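I'd like to ask you about the structure that follows.
For this view, one protein chain was removed and the others were kept in their places.
Every chain is named by a letter (A and B) in the order it is written, and numbering of its residues begins at 1.
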Amino acid sequence: MRARHLLLAVVLGALAIAGAAHAQPRSGVARPPNEEQLPLRELGSQLYAGNCSACHGVDGRGQRTPRKTTEGIEGQGPPLRGVGARSVDFYLRTGYMPLSKPDEQPVRRRALFTDREIRAMVDYVASLPPPGPPIPRPEPGKGNLAEGYELFTEHCAGCHQVAAQGGVVTGARVPPLEDSSAVQIAQAARVGPYLMPKFSEKDITDAELNSIIKYAEMAAKRPHNDGGWGIGNIGPVPEGMVTWFIAGVAFVLMCVVIGSRLRS
Amino acid sequence: MVGGQPGEAELIRRALLWLDARTGAAPLVRKGLRYLFPDHWSFLLGEVALYAFIMLVATGIYLTLFFEPSFGETTYTGSYAPMQGLPMSEAYRSALELSFDVPSGLLMRQTHHWAANVFVAAIVLHMIRVFFTGAFRKPRELTWIIGLLMLFTTLLEGYLGYSMVDDLLSGIGLAIGYGVALSVPVIGANLALGIWDGPFPGSTVFESRMYVAHVFLLPILIATLLAGHLALVASRHHTQFRASKRATQRRIVGMPAFPAQTPRSLGLMLMTAALLFLLGGLVQINPIWQWGPYETYQATNGAQPDWYLGWLIGSLRLMPGFDLSIGDYVLVPNPFWGGALFPLVVLGVLGASPWLERRFTGERGFNNVLDRPRDAPGRTAFGAAFFTWVALIFISGSADRADVFLGLDYESQIWFYRVAVIVVPLLVFFVTRKVCAELQASDAIEEAREAAEEEAKAEAVAA
Partner (left out) sequence: MRRLWQGLLAVLTLGLGRRRERRRDEGEGDSGGGRGHDLVEPGPHNPGTELGVAALFLLAAASAVAFIVVYSLERFPAQHELFGVTLAAAFGFLGAGLIVLARRVLPSEELEEDYPEEEHVEAGIEAATIVEESGRSITRKRLLTAAGGTAGGAIGLAALTPALSLGPWFHTEPLRRTPWRAGRRLVDREGKPYRAEEIERETFYTAFPEGASHRTLGSMLVVVRLDPARLRLPRERADWAPEGILAFSKVCTHAGCAVGLYRKPTYPPTQPPPGLVCPCHYSTFDPALGGEVVFGPAGRPLPQLPLAIDGAGELRARGNFSNAIGPAWWGVNLEKPS
C-alpha cells in the first residue's frame, strides 16, 4: 500500500531529522542532509515531519491536545488536511510558520525556508486528502481603485487602518500591508490567518478582491504623498510628534536666539 | 550718533503731528515707543502663539474662499484619480479640490493645519512657563484666566476645523464628540440633539453650524480674549526675573519697544511664518484623500484626534468600562468621565491655582518679580505632578500606535497606565519637592561662599 509506505517514510524521516534537530540551534529548522537529491514530494514530506508535525500532527491530522515534543514545546495545532496550497504557501512565505510557541501570534519575518523547500512543503501538504484550494492568481491591474477603497474601508480598514498601515485589535497586532505581495493579500483574505476574518468568494468575489488589492497596494506601497513627507500616513500621532519634536524645538531655539537672556 | 537726514526727521515729525492733531495719539505713541520688555527667551513663547494665530487667520481666510460647507451629496470627478466616481459630500469634495486643483491651495491648507498644531503647542509652553514662574499671581489672575479660556476655546476651534472637512477621521471624531455630549448628566440627550439638529450624524444644517462657529464665532471670541489678554499685560506691564539688582517689585528693567524690541518681535513673527510655510510645504499633514469620505458605518483603525485632543482620547480609553447607574437606569454614561469631567477638572484646577496658592501661602501682595521654579517648591512640585498626570493620560492616548510600532501589547499598556496615572504623579510630587529643596540649599551655600569671599577680599584690601 502506498499510504503505508509513505507513513513509514515519514516516521523514519521524522526520527532521522529529530536527531539532526538536536544538533541544530533551537530556532533553526530541521533539514534532511541530502536535500538537493530528494524529489520535491519526498523533501516536502521530510521537512514537514521535521518542522511541522510536532504541532500539526503526523500527516496533517492536527494535534488537538498539547504534547511535549523533543524541542521542549507543547505541540498543539490545527489539522492541515484540505487547507490546500493557498494556505501553506502563505504561512511559509510570510515567515508566519513555524511558530516557536503554539499560542503566540505569527508575525511576518524572513521566511526560514528556501524557495524550493517551500514549494516542496506546499506540494506535500496540498497532496494530503481532501484536495484544497490552489495558490490564488490575483490580477489587481483589472481592479478599480474607488471600488477598492469602498470595499477595503468596509472589510479591512477597521483593523488594517484605512491607508493599510496596520493597527491593533484587542488580542492581536495587525500588520501593515507594505511588505505583502498581491498574492499574499489575496491569500490572507481567503485564509484569514490568526484572528483575521476569512472572506470567501461568495462574500468578496475575485473581481472585488482585485480592486481591494489594487487599492491596498497603492495605499501601503505607493501612497499619494502630495503634501510632502508622508510621516507614516497614519495621521495625527506623527503629526503631533513633528509639532513638538521638530517645530517645537525650532521655535524654542528661535526664542533663545532672539531673546538674549538664557537664565534668570 | 543715530538719526538720518534732517529732512527725514522732519518728515516723521510732521506725520506724527498730523496724526496727533486728529487723534491725540502722540502721548500714547511716545509712551508706547519706550514701553519696556524685560528680556528672557521664555517670554517670547506667548508671542509665537500670537504669530501662529495671525497665520491661522491669514491662511484661514484664503481657505474659506474655496471650501464649501455643505453635507450635500455629490460624486467625485476631480483630478485625484483613485476617488473617481465615489459618492461624497460637497464639503469633502471641495476640500479635495482645494488640495489638488487650486494652485497653492494645498500649501495654505497644510500651513493652516500646522499653524493650528503649533498655536496650541506654543500656548501650552507659554502656560507652563507662566505657571512655574508664578506669573499668574496677583495682579495678573485675570490675564491667566483669559489665557486659559483662550486655550480651551482654541481646542474646540481646532476640533471643528478638522471635523467639518467630512473625511473619515472627521466623522469618527464627531461621533465621539456626540457620544460625549450625550453623556452629560440630565441634559445630555437634549444637548446633543440640539447641537446636531437630531440624532447623529445630524441634519445638513449641522455642517453650517460647525462652519460658522469655526470661521466666525470662535475666531472672534479668541481674538477678543486675545485683545483682553494683551491689554491686561500692557496695563500691568510684564513680569521680570530678578536678573539684576535694579529689577525689583517696583522697578521694571527691560528693552524699550522701539528700537530694541520691535525688530526682534517682527523678526520672530516672520520666522514663525517661515517655519510654518516650510512645514506646510515639506511635511504632509492630514492627507484627507487618504482617509476617504465618511460614512457612519465605516471605521478605521488608529483613528486619532489632532495632538491637542490626545489627552481626551487617552482619558476615554483609560476609563474602566462602566456607566454610573441605579439598577437599569443609567445616570452618567462612561464618556462623561474622560471626555467632559476630566477637561473640566483640568480647567478648574488651573483656573483656581492663583487662589489655591494664596490659600496655601497666605501671600496677598503684588508680584512683579518671578520665582525660579526652585524658589516655590510647593507650587513647582504640584505643577510637575499635575502636568505629569495630564501628560501620562495624553501619552496613553497613542497606546495603540505604540503597540503597532514598538510592539507593546495594547491591553497591558492600558492596565499599566491605569495604575501609573495614580502612582507616578505622587512620586513626581515628592521627588520634585526634594530636588527644589536641594537646589535651594546648594544656592544658599553658594551665596554664603560668595559673601565670605567678598568679605575676605575687603579685609585683604583693608589690611
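Just so we're on the same page, a residue touches a chain if its C-beta (ideal position, glycine included) is under 8 Å from a C-beta of that chain, and two chains touch if they have at least 3 such contacts.
Fair warning: this is a prediction, and the values are worked out from it, not measured in the lab.
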item: Residue in contact with the excluded chain [from A:R41, A:R64 or A:K221]; value: A:R64
item: Touching the absent chain when the full complex is considered, from B:I172, B:I288, B:L309 or B:V404; value: B:I172
item: From B:F216, B:F322 or B:F430, residue that would touch the chain that is not displayed; value: B:F322
item: For subunit B, residues in touch with the removed chain; value: 1-3, 9, 34, 36, 39, 103-104, 106-107, 110-111, 139, 172, 175-176, 178-180, 182-190, 192-201, 235-237, 246-247, 249-256, 259-260, 262-264, 266-271, 273-275, 277-282, 295-303, 313, 316-323, 325, 328-335, 338-339, 366, 368, 400, 410-411, 414
item: Touching residues (missing chain, whole complex) on subunit A; value: 64, 76-78, 102-103, 150, 154, 157-159, 167-172, 192-200, 202-203, 226-228, 257-258, 260
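Criterion: only the chains that are shown with their structure count from here on.
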item: Averaged-CA centre spacing for the pair subunit B and subunit A, given as whole angstrom; value: 43
item: Subunit A-facing residues of subunit B, complex; value: 39-45, 48, 80-86, 99-100, 106, 110, 114, 117-118, 121-122, 125, 168-169, 241-243, 264, 267-268, 271-272, 275, 279, 281-287, 289-292, 295, 297-307, 310, 370, 372, 398, 400-401, 403-404, 407, 410-411
item: Residue ranges of subunit A touching subunit B (in the complex, touch as defined); value: 145-146, 149-150, 153-154, 157-163, 165-171, 173-174, 176, 215, 218-219, 223-231, 233-237, 239-240, 242-244, 246-248, 250-252, 254-256, 258-262, 264
